[in-house]
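With one protein chain held back, the other chains of the complex are shown just where they sit.
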Amino acid sequence: MQCKFLDSIITYDGSQLRPRFACQNHSVIGNSVVAFIGPCNVSFQHMKDLEDLNSGSKICGDLMLHFICELFDTSVMAAVGLQRLIASIVKDEIESAVKNVRLIRTGDDLYWNDQKLSISIACPSIGSSLIHFAVNISNSGTPVKTCSLQDFAVEPRPFAEKILKKIVDEWESMENAKVKALPSL
Amino acid sequence: MQCKFLDSIITYDGSQLRPRFACQNHSVIGNSVVAFIGPCNVSFQHMKDLEDLNSGSKICGDLMLHFICELFDTSVMAAVGLQRLIASIVKDEIESAVKNVRLIRTGDDLYWNDQKLSISIACPSIGSSLIHFAVNISNSGTPVKTCSLQDFAVEPRPFAEKILKKIVDEWESMENAKVKALPSL
Amino acid sequence: MQCKFLDSIITYDGSQLRPRFACQNHSVIGNSVVAFIGPCNVSFQHMKDLEDLNSGSKICGDLMLHFICELFDTSVMAAVGLQRLIASIVKDEIESAVKNVRLIRTGDDLYWNDQKLSISIACPSIGSSLIHFAVNISNSGTPVKTCSLQDFAVEPRPFAEKILKKIVDEWESMENAKVKALPSL
Amino acid sequence: MQCKFLDSIITYDGSQLRPRFACQNHSVIGNSVVAFIGPCNVSFQHMKDLEDLNSGSKICGDLMLHFICELFDTSVMAAVGLQRLIASIVKDEIESAVKNVRLIRTGDDLYWNDQKLSISIACPSIGSSLIHFAVNISNSGTPVKTCSLQDFAVEPRPFAEKILKKIVDEWESMENAKVKALPSL
Amino acid sequence: MQCKFLDSIITYDGSQLRPRFACQNHSVIGNSVVAFIGPCNVSFQHMKDLEDLNSGSKICGDLMLHFICELFDTSVMAAVGLQRLIASIVKDEIESAVKNVRLIRTGDDLYWNDQKLSISIACPSIGSSLIHFAVNISNSGTPVKTCSLQDFAVEPRPFAEKILKKIVDEWESMENAKVKALPSL
Partner (left out) sequence: MQCKFLDSIITYDGSQLRPRFACQNHSVIGNSVVAFIGPCNVSFQHMKDLEDLNSGSKICGDLMLHFICELFDTSVMAAVGLQRLIASIVKDEIESAVKNVRLIRTGDDLYWNDQKLSISIACPSIGSSLIHFAVNISNSGTPVKTCSLQDFAVEPRPFAEKILKKIVDEWESMENAKVKALPSL
């Protein structure tokens, strides 16, 4: 799995959650995860979560840290699995970096008490599955009660690079686990 | 996903990690997770992890809490994903039950400092994928430096039932996440 | 599998045969079948059957009973199989309700002598397969020689609810059959 | 799909439900259905249906007409679908050949009132899925209340050949339906 | 696998590389390969190769021999495999027809010394995978240093028909190889 931190500020509007985004725009090919910093403002046209669409929820925030994964040759359920492991990785990283903070992972969401830290969606595409996972950098512009990396005094850029590396390690050790097990008859 | 706690003591020798085990022996059908308490002593014949087989490692313990999952219609990578989410669920449950204990998840393993709490394997079968995940109830008879539920004063039976429920919730919310996302073109 | 009878009159124009239709518009999630009553008038843009498209056939009728299924995590051939089982279920239901009527199933079509009762298509989508199956409620506005529920004095609404239940039973017993069989080596 | 009627009497003991049986023993390759006449006596070792295994049911009969299908490159659910369509085909054929007989299909079983006509199982294998479907030729030696082709004065051999042809037609028209549908976006 | 040589001149602009093209426009259904002669001028909108898109390459030529394959029920990697076997088939055919010419196959490209003979892409679609493979008939209008069938005095039409037949033979013998091998446990 390749990874890359994209240096420019990019507004996540949902159009980035498309097949071969990382390859077409950032020369990252194959199973991949890219991270970038920018506002979040997902148009209805690009919303993938039918709960949000049906309820008319806004998906927005003035500054977030975004991760976009593309996974080939596997099931959507494997992408949903990785999505939640990313949530778990982010939780573990913040808890080990920040004293006395305990986050709660519920499905693909992370909470600090009743404050939401993250948004996420996984969806199928043609020939691959896609994941968007994003954490608030600030609480400004969010449509619900949130917490953010600023609340934990976590610097986004080095945090992003640690998480990128841990996602790659997780997926590669998953691949490794898969191929070193004998089948059961 | 169906779940069941099996009341009788069962020695896990690896033969339980076979397709339709829960259905054939315990009337639990379809996607399933069953838990039981018993010794662990995996014969070479039933070892699935080639790292263990190649290194001649023993897989044993005098008393462990075992979970066996069977997943249909998905990829092995989804099973490997759930395997690690089970590790994450066990970690979160112990940390929330026991004051000041922090566990580390590394892949599908859980550690308390340098003491290993768990063993696990996921493997493909015909028509399904299988997971074995087990945590030490005592440290007796383990081949490496371990920790156990006894070290944390955690009662195995109610703990097992909480974890069973959380595994079912996790998988069902993953299924739900999968079917409520629009595809990306 | 969830099912729902949609109370409002809906004109089937082919746009309903899209991924997550039942979830997006009617809060029915996962494997699903929904039924509704309404005219049928499929635009060329939404025709999926290349035989119809290539021959310039019209797909229309003034009043039909429509069923739309979405199936996840399986092959298109399983959807094609269910499509024909729906035809078989409809045939059996009409034959048991109406004295001395014998229908003929040919592939996914139902005939009463040379009068066509139904139209159907199954097609792949992203992350799911889709089925449209519809029976004439009246013979008005149909482009070929047809028969209809009115010919058999069958009330559409209770008939729809019986068929919905039988489709759900069929699929769930198929799922059950799949997971209770040992693999063959 | 190739088909063949095997002229010799073969006792079905369950060992015939294995991958490449028709190819290895009868030179029928690829997607296939073969039929033969013979007793049925399935040993516990070869029973695939866990309901039968768990209940200790016998699967036997002194004379049955057997069909064995092998399907490549599709899901087990497609095989389960074809299995039930075979039941539907057999039902339609008997009903059209025998005056005033109405059979009931329940899942993969056929009944005449409370008398069971058929047995069936579908199971996954490696690289293919397998179906066994058999109808009683006589009621002798059956473990439950049954009916048989003799009750309907149906000659097994020509009946077998008609059914073989209809199974091939069904599968090939399913294949055809699959490839002539445009995908839905 | 069905094949067809399309008699009319068709400009390949990339829009032909779509699901069910051969079925919708030329009555060739299922796994298929069609060939036609015409200019090549792929618009950016229809470019599938991200290397070309990212580098701004032109994909064009005044006269080429085009092959378009559609493969159902298999992986994209099988389509990529067939794509390269088509290159190998074209190489073998030219080498056996033309004295002292040796071509080099590199991936899906064919070269005569440093002159490029062919272009190709394989891509996933919904329910099928697609291949475009084309060889220059003349060197006119090509954006790089090329060779062409004219350089080898090879008549396009009979050459096309030989290659069509060899592609069909290759795929059908691959299908045959697949179904006549016992699985390995």
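Residue numbering begins at 1 within each chain, and the chains themselves are lettered A, B, C, D and E in the order written.
By definition in this document, contacts are C-beta pairs under 8 Å (C-beta built on N, C-alpha and C of every residue); 3 or more make two chains touch, one makes a residue touch a chain.
Predicted model, so just to flag it, every value in this text is computed and none were measured.
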Open item on the list: Considering all chains of the complex, which shown ones does the missing chain contact?
Closed with: A, B, D, E
TODO: Would you indicate which residue among E:D92, E:D114 or E:E161 is in contact with the undisplayed chain?
DONE: E:D92
Open item on the list: Across the whole complex, list the residues on subunit A that are touched by the chain not included here.
Closed with: 19-20, 23-24, 29-31, 72-74, 125-128, 175-176, 178-185
- [ ] In the full complex, which bits of subunit B touch the chain not displayed? Write them out.
- [x] 50, 53-54, 75-76, 123-126, 185
Task: Residues belonging to subunit D that touch the chain removed from view - done: 20, 23-24, 27, 29, 73, 126-127, 185
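Convention: only the chains that are shown with their structure count from here on.
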Task: Set of chains whose contacts include both subunit B and subunit A - done: C
TODO: Return the chains common to the contact lists of subunit B and subunit D.
DONE: C
TODO: From the options A-B, B-D or C-D, choose the one that repeats interface C-E, i.e. more than half of its residue-numbered contact pairs are shared.
DONE: B-D
Open item on the list: On a C-alpha centroid basis, what's the spacing between subunit A and subunit C, in Å?
Closed with: 39
Open item on the list: Touching at least two other chains at once: which residues of subunit D meet that condition?
Closed with: 19, 50, 53, 74-76, 123-126, 175, 178, 180-185
Open item on the list: Edges wherever two chains touch, nodes for the chains themselves; is that graph a line, a ring, a star, complete, or other here?
Closed with: other
